[in-house]
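A single protein chain has been omitted; all remaining protein chains appear in their positions.
Letters A, B, C, D and E mark the chains in the order given here, with residues in each chain numbered from 1 onward.
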């Protein structure tokens, strides 16, 4: 059985790894969609799709997860909710089961005839993209929340400076 | 003379029917545009364009309005306000008069050389999509606000459960 | 049971009416999609979606087909074949059966889990949009191929002159 | 050396002229991008791209700035921040230096390998589009904030009435 | 009176200049649209919109045409013919008269209520973009067909090598 999990992964953190590992106990292959792939360079979505693909690939390798078990696919948003499931299906291998805690995603896939379950639990309060980005902005410890290889990617792309620059408030429009 | 009326119709309710009937006293044929046709599966816009076309078609038949008097056309939003009038004209038979209470719509059609008037009055506070959706979410009486045939459509598509699912607040991003 | 039939209808002709009438013997309601709705003002696609909606509405009324039996919906093309079925579903009431002689359309709907059959036969050589447009350009008898009410629409929009103007070959680019 | 300056110019005001004049002391040619070119007919973005091109062209002529020194180019927004620099480069002559006070724009162009500096100072509090539009809505003195030729354009297009109509609050959705 | 002229200008040549000069005898101001602005890097459309803006600006300056007489505006194609006129109007100052030898453009603007005339005559066989590009590819004399300042732009952007590279036929798909 193939499963699907979609997340924005801004950035990839240990919570993602924990969820992915647990789902891999239940499925033969897991498709991991990188959501809102078109977004980057904002405080909420600082990293490009390509940067997030690189983070996730390296983190899965670091965790010794064999490449035959997963697919990593960037997925751009579409304007029409009712087309989103078809859009995901176009970009991915055939799958039967969807893991999502998002109520809209659950509804759309259920209307499309898919089985949907909530992903396994983990510590969502600490391990969240929001928390990681907050710590990055405040020079607090963000490195302990993410895999070591993801940290390397963030340094390679000078990600902390990018995020800080994007968070500055503009004085006024010209 | 052909007239144009545009509404999101999320969902079709008795207020729409009342306005349409009164306008039909003034025009030979009425084009009824279903606005924001690309939207669905949100709390504010739960129903697809196709579902809204079905609601309106059945409601007009229920009210014995002859098919030779109206056209029902889904109209998607466009990114540029100044192109919207041309977009509507592409999708509709030629028309001369526009009915709208929306100030942007009024301005755009007036700049495009159309006559624009505010639609006839009715009880807008009770008969509004916002009120109907609020009652649906709160298990209050929504059925008395909409035509009987529209109610049947909402049950056919399991619309109340969809709306309630969409209104749940997500705990956290993954 | 609801059925779906999609055609470009450039313009609506007697062949369309014949097919629609026969399908209406088999289904409770028929959704008639006006395909390539975004196209107009070319020799192959001279009429806008709105003009084609008007032609078809008037032709169905002229043929005494009750409005409770059909839905007319303009459907724009999409760039991705594998999203087209979802796009059609967004714009239409729920349907179960598809009528199409186009092999791509057949394949896409079959992969989407729909029953597909070829529309009933009629004289396709004479009653085709290609033939009608050819006769319009050559001042031959096109009026006998289309319903009388469609002819009126074509005159209202000065359609013959438009088609002839569009068929002129440009001398050279500026 | 060619420079680039981008602004929404809703509308063109004396602050723009002051900045442009000072930059022209530093560069051989200046490309002036009219940003968010697709927007119009809202309270924040009332004027079309074409109207803003006309305002700026006339204001530069009024200020005796020779046409050989500048290019005026409407630039639409794109959905992906990380593509925006390439989008601007497609629409403009080759340039080497970017002037911007916007932190996102600065970041995007720096990542694209451009030199970026903050535009020269001027009185941003008084000379801002926000202030001009506020005065237009409140019948206060807006004319002293903008070049005389821009004032003429606003009267030609009946801009004050458009802005006031757009600022009215809708009673309710139909 | 303001006029509109649209051309792809791949590249700007002496024929364009001749037409523009003659139209400027008839109108107060001329809007010059650079058509198919999104295209570049093909054999038929080798130059970007920005490069063409630069060519035309320099050519008009070289010919001593005052900047107060014209506007240069890149215009991208749109998918729907029936929206194109609104798209052009959004991007340009208000205009009353259209100059075009293209029958589709003529038809669209006439249906939009504009006066349309064929541009003044010149030697279209020699002075055409097709001819200039052919000579560029064959190392024949192309420089005599275009203004001297346009030639400089083509050398600045290494345009001849780009065109030759684009004209090579691929051996096979990988």
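Observations on the structure shown:
Here is the rule we use: a contact is a pair of C-beta atoms (placed from the backbone, for glycine too) under 8 Å apart; a residue touches a chain by one contact, two chains touch by 3 or more.
Keep in mind that what you see is a predicted model, and the values were worked out from it rather than measured.
The shown chains contacted by the absent chain are A, C, D, E, with contact judged over the whole complex.
In the complete complex, the hidden chain is touched by one of A:57, A:102, A:117 or A:165, namely A:57.
Interface note for the absent chain: among E:10, E:48 or E:82, the touching residue is E:48. One of C:49, C:75, C:91 or C:108 touches the chain omitted from the figure, and that residue is C:108. Of the options D:80, D:104 or D:160, the residue whose C-beta touches the omitted chain is D:80.
For chain D, the residues touching the absent chain in the complete assembly are 80, 82-83, 85-87, 89-90. Residues 5, 7-8, 15-16, 19, 79-82, 101-104, 106-108, 111, 119, 124-125, 128-130 of chain C touch the missing chain (whole complex, contact as defined above). Those residues of chain E that touch the chain absent from the view are 38-42, 48, 162, 165-166, 168, 170-174.
The rule is short, and it goes like this: only the chains that are shown with their structure count from here on.
Looking at chain A and chain B, the chains in contact with each of them are C, D.
Among the remaining chains, the Cα-based centre furthest from that of chain D is the centre of C. The rotation relating chain D to chain E, fitted on Cα atoms, amounts to 180°, rounded to the nearest 5. Interface comparison, B-E against B-C: more C-beta pairs in contact at B-C. In whole angstrom, the spacing between the mean C-alpha positions of chain B and chain D is 37. Residues of chain D in contact with at least two other chains: 38, 40, 48. With chains as nodes and touching pairs as edges, the resulting graph is of another kind, matching none of line, ring, star or complete. In summary, the structure contains touching chain pairs A-B, A-C, A-D, B-C, B-D, B-E, C-E, D-E.
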